[in-house]
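Here the complex is missing a single protein chain, while all its other protein chains stay put.
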Amino acid sequence: LETDAKREGSDHLYGLLWFNEHNRNVEDHLIENRFIDVLVSTGANISEDILEAIGGTYWQGSPQVDDAELLKHRIDRFYDVYVDEMEYRRMENFISDFARGLKQNHAYSSREFLHLLGKHLSEMKIKCIVSTAYENNVPIFCPAICDSGYGIAMLLAKRQGHSVNMDRIKDVDESTRVAERVKQTGVIYIGGGVPKNFTQQVAVILTLEEGDHNLTPHKYAVQITTDSPQWGGLSGCTFEEAVSWGKISPNGRHVQCYCDATIALPILAHALDESVSNRRNHPDFTWLSNTK
Amino acid sequence: LETDAKREGSDHLYGLLWFNEHNRNVEDHLIENRFIDVLVSTGANISEDILEAIGGTYWQGSPQVDDAELLKHRIDRFYDVYVDEMEYRRMENFISDFARGLKQNHAYSSREFLHLLGKHLSEMKIKCIVSTAYENNVPIFCPAICDSGYGIAMLLAKRQGHSVNMDRIKDVDESTRVAERVKQTGVIYIGGGVPKNFTQQVAVILTLEEGDHNLTPHKYAVQITTDSPQWGGLSGCTFEEAVSWGKISPNGRHVQCYCDATIALPILAHALDESVSNRRNHPDFTWLSNTK
Amino acid sequence: LETDAKREGSDHLYGLLWFNEHNRNVEDHLIENRFIDVLVSTGANISEDILEAIGGTYWQGSPQVDDAELLKHRIDRFYDVYVDEMEYRRMENFISDFARGLKQNHAYSSREFLHLLGKHLSEMKIKCIVSTAYENNVPIFCPAICDSGYGIAMLLAKRQGHSVNMDRIKDVDESTRVAERVKQTGVIYIGGGVPKNFTQQVAVILTLEEGDHNLTPHKYAVQITTDSPQWGGLSGCTFEEAVSWGKISPNGRHVQCYCDATIALPILAHALDESVSNRRNHPDFTWLSNTK
Partner (left out) sequence: LETDAKREGSDHLYGLLWFNEHNRNVEDHLIENRFIDVLVSTGANISEDILEAIGGTYWQGSPQVDDAELLKHRIDRFYDVYVDEMEYRRMENFISDFARGLKQNHAYSSREFLHLLGKHLSEMKIKCIVSTAYENNVPIFCPAICDSGYGIAMLLAKRQGHSVNMDRIKDVDESTRVAERVKQTGVIYIGGGVPKNFTQQVAVILTLEEGDHNLTPHKYAVQITTDSPQWGGLSGCTFEEAVSWGKISPNGRHVQCYCDATIALPILAHALDESVSNRRNHPDFTWLSNTK
């Protein structure tokens, strides 16, 4: 990706990298080396890694188990991964405590909220995706942030009398402003879901504002997915299909990798590490942090 | 589902039915006959049907096509379904016009926004899911509403100077209040994604507030999905897994149907129609409409 | 399929229908009404239905079970279907007994073997796919017949001193001779695997013998599958891909249905029943039965 962008002689930006789904250590590595300029994530990806960062643990078990027995012991299952429900709640309470320190009369974007949370985590020396992104000036968008422990945490705060306002439109606005400032973008989708569509739709919004002469599809694209095109959904759809919408450039390079991300992403990160010594320059998004 | 709930002798609620993904006519039918009490939807499901309702059309084509050629003619492709980009924009502009009539100094939940849009569409005699739900007092939640034409439409309004605030926390709050008022719930998942998790997480929120003695998992559950459990994601996970989290009751009945919803949902709706003559009573959610 | 063939004005053949995977009653119905001219099957499809035909039963259970416990009680599991191992062995012994009545110094094709077994079952008034096909002069090919209870049954006979010779080449020869006698073919694939490839390869064999001027791909094609094209295998591959090989005609009609056959096949059979009153004429394959 990187290499391609450089070969184009572009000297402004390159390589917006958008993400979702787990693999914390790999993501930390990618963020620290600035292989990621902007991260678009699910809520689970960036909340469940906090569980570990503050002392919790995930266990590998069998997917063939009596779940009513697990419930009795308050162990939550994700296919063959187990976690202690009490540690899950500790993570939710941690976020809820943070939320109670936020302003009530302000509309937050998820990017803004996660910037402040990253600052908080960083000051507490808690190493996780959100804090690493903060330290490296990588903005994180999480359009469906309330569909996760974040939603539960912030409802707890609200019920205790502290209402935080998480405005969805502001997410669309800020991500569009990022796209407006760069000349060329590349995207990497790990999984699909809301983060994929949120990132794809950025490419078509400018057109609506400024007309078809201003079509700015993503030029480079990689997708790692276990979904399939024939179901017709956005998660599994091909980049060819995205070309018809003006979301992906017919002139760029794109690769679809049908594989579980826990297998494919480490291989990709390893290869990136071997082939790219360093990125010469990367976009500065500190202006976003000053955005209210 | 219905039948089961009645057999339980419950006289308060039954059959919360939550939805996402298309099948407009089937959904209209289910709403009008109140087989659905609450609808949780993706943005696409309830925006792309407005395109047709205001005069647009979807076409069936081949998935094997030159997408750069489609782009040239501004035809958007969803696997083997085609649509005119100009009609898509007309739908987005329609929603944008509506949004410009909303209050700027108010935090809207998606339920509240869609209630008002339903009223607007109903007054214009435009028959679609949102207006049908309005007419039948069925609340619609759309937690990731900005991940669709709605997001684009509302950003257009914002750029034209009219900022609507779509607060995500308010969605979590309102859906939890629905759950707090009912004795027993049943859920039907058409696909997975954010609507599934949003609905599942309602079941665990009360526990956090009130303690484990108040565990109120969904009792009845059906899922129609093309995803698979082994990938570990929420969309494809089994109800057994959900039992461990306290989201689904180990004592209720649940069925997973691995099938494309465009095949399975009409069969389900047909069977429901044949076996249930009418629902004796259904919950009244008009109090939600009065919620600000 | 039928309708299409008639519209073509063909008066020789139409509607070779090749099958695999279960659905006994539906298949019986299709065979009796001669919607199937030739059946290509897996071994399981046409042996496991004999288990029921001679008095055994399949039970529906849960896929979440302790299989070591099932083993202790000699209950065999197919995902959520259970069967008594003793009944399975009874079926294998039934076939083994039949095999011991066959000639030892003769090379059998699977078609020939199944014709004789069908006669035997028919005489015993045992109603199953093999006997129904016999009674309706529908030949059955089972290229991987030994990959099932048939293989086990015939090895038992061999170990008891009675060696039956099941020649694979003879299957290829006979199926090619069928194709040589018909003007036009249509194929329906229920699942994929060996039966699909065996049927597809018939279309290319003539070319090798007689040259490219004699390319006779299947004209009509339907596939019901849960596999996906991107894995590159024959089971999930598209009919477009098959066009490149000369297996499927670019001028015919073909439909791929990504669905479990237990859902899609009954719908298809029902629709066929409603729309086609009777087949005017169908090919006579009695000459095959006289083949040694």
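The letters A, B and C name the chains in turn, as written, and every chain counts its residues from 1.
One rule holds for everything that comes next: a residue touches a chain if its C-beta (ideal position, glycine included) is under 8 Å from a C-beta of that chain, and two chains touch if they have at least 3 such contacts.
Quick caveat, the model's predicted, so the values are computed rather than measured.
In the whole complex the chain that is left out makes contact with A, B, C. Considering B:N93, B:S228 or B:T262, the position touching the chain not shown turns out to be B:S228 (whole complex). Within the complete assembly, C:L156 is the residue of C:I140, C:L156, C:A221 or C:L288 that touches the hidden chain. The residue touching the chain not shown here, chosen from C:F98, C:F198 or C:Y220, is C:F198. Summary of contacts with the chain left out: across C:N33, C:T226 or C:S289, the touching residue is C:T226. The chain not displayed touches subunit C at residues 44, 63, 67-68, 70-71, 74-81, 85, 89, 92, 107, 143-148, 151-152, 154-156, 158-159, 163-169, 171-173, 176, 191, 193-194, 197-198, 201, 204-205, 208-209, 212, 226-235, 237, 240-246, 250, 260. In the full complex, subunit B touches the omitted chain through residues 64, 228-231, 256, 258. Residues of subunit A in contact with the chain left out of this view: 64, 226, 238, 240, 258-260, 263-264, 267.
Here, only the chains that are shown with their structure count from here on.
Look at the contact of subunit A with subunit C and you find the same residues on each copy: over half of the numbers used there are shared.
One copy, subunit B, sits rotated relative to the other, subunit C; on C-alpha atoms the angle is 180 degrees to the nearest 5.
Centre to centre, using the average C-alpha position, subunit A and subunit B are separated by 24 Å. Distance between chain centres (mean CA atoms), subunit A to subunit C: 48 Å.
Chain contacts: subunit A has residues 228-231 touching two or more partner chains.
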